[in-house]
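Below: one structure, written as structure tokens.
A single protein chain has been removed from this complex, and every other one stays in its place.
So, subunit A:
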Amino acid sequence: MADHHVVIDNLVKTYPGAQKPSVDHVSFSLPRGEMLALLGPSGCGKTTILRMIAGLIAPTSGAIRLEGKDVSSIAVYKRNMGMVFQAYALFPHMTVAQNISFGLEMRKVGRAEREERVRKALDLVKLTGLGDRKVSQLSGGQQQRAAIARSLVIEPELLLLDEPLSNLDAKLRDEMRDEIRDIQARTGVTAIFVTHDQDEALSMADRLAVMSAGRLEQVGTPREIFDRPQTEFVASFIGAGTFFEGQVAEPGLAVVEGLKSLRFVGEAPVGSTVKLMIRPHRLVLADSAGQPNSFTGTVEHIVYRGQILTLNIRCGGRLLQADLPTHAGVLPEKGDEVTLAVAAQDVTLVGQVAP
């Protein structure tokens, strides 16, 4: 961790006049070449973290280290980081090529080399031949690409992207998602991107840092975050799920009110109250009600969604959400009594309630 390329160490930001810090002791790190997504609801402090890393605002406390060196005292224009702004911030009085060339000019790169590198950058983002266009003559997606080219051509230590896809329509967003991922992989640049879209984060990033109200909730691979959420916030923010509260009767077994006992994976002291979560797609149709970790209830609501069938099952006074693959044999109908089962490792411990 300490020898990681980028290390964010106990970063705090309290805006002047604010009572609570907008970013509260956040630490994470990235090895070289990794793409990390900073994910969280609106106002949780994602942009603030990004701007502190960029040097656009000063942290209240904490350190940002690049290759082990604290960059806090280095001015923005010397940090050598690339930034793609949400609204792109392309210079309207310059052509696309001039925009991309700007960072190279600031670095006093010679004219011939500049032209060569601009051309390569345009190729990289598939804007070949559009260098002479005015920024206003580009479509939204093309502006996005130009902004990426502009921040990559300077070969930054770190690439920062603030909600890079939020200004694009749905179709273009999917396309640019792969595109950005691809460009990042090809250039091998270490990158942090901010988003509040979980799909985007899960599909683009090597790892996710999930935030809530200025605090870091969990850092992990998409899989870890999705399958092993460590807090209730992460579990509910990412993906759907049904939550239960239960008393631990013996290690790995909790008694849930109105249901039978639930087997789960995770450490919790006997007697404590735990929060458990089951993802809808982890539930399967079971034959008999006698199985462990099974629920019997009536189907209250059905939504057919092509590949999956989403069921709401009334079971012991609570509503359970289940996604069944539509090829799973005989499908239940509304009003049917069904029994569903779940494996113990798919019952996730997401938190403990203080006794």
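Here, contacts are C-beta pairs under 8 Å (C-beta built on N, C-alpha and C of every residue); 3 or more make two chains touch, one makes a residue touch a chain; residues count from 1.
To be clear about the criterion, contacts and distances are computed from a predicted model.
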| item | value |
| --- | --- |
| Missing subunit (named according to UniProt) among the choices "Acetolactate synthase", "Acetyl-CoA C-acetyltransferase", "(2Fe-2S)-binding protein" or "ABC-type spermidine/putrescine transport system, permease component I" | "ABC-type spermidine/putrescine transport system, permease component I" |
| Contact partner of the left-out chain, one of A:22, A:151, A:195 or A:247 | A:151 |
| Sole contact to the chain not displayed, among A:32, A:69 or A:107 | A:107 |
| Of A:8, A:30 or A:54, the one touching the omitted chain in the full complex | A:54 |
| For subunit A, the residues touching the chain missing from this view | 54, 56, 75-83, 85, 87, 89-93, 102-103, 106-107, 134, 150-151, 154 |
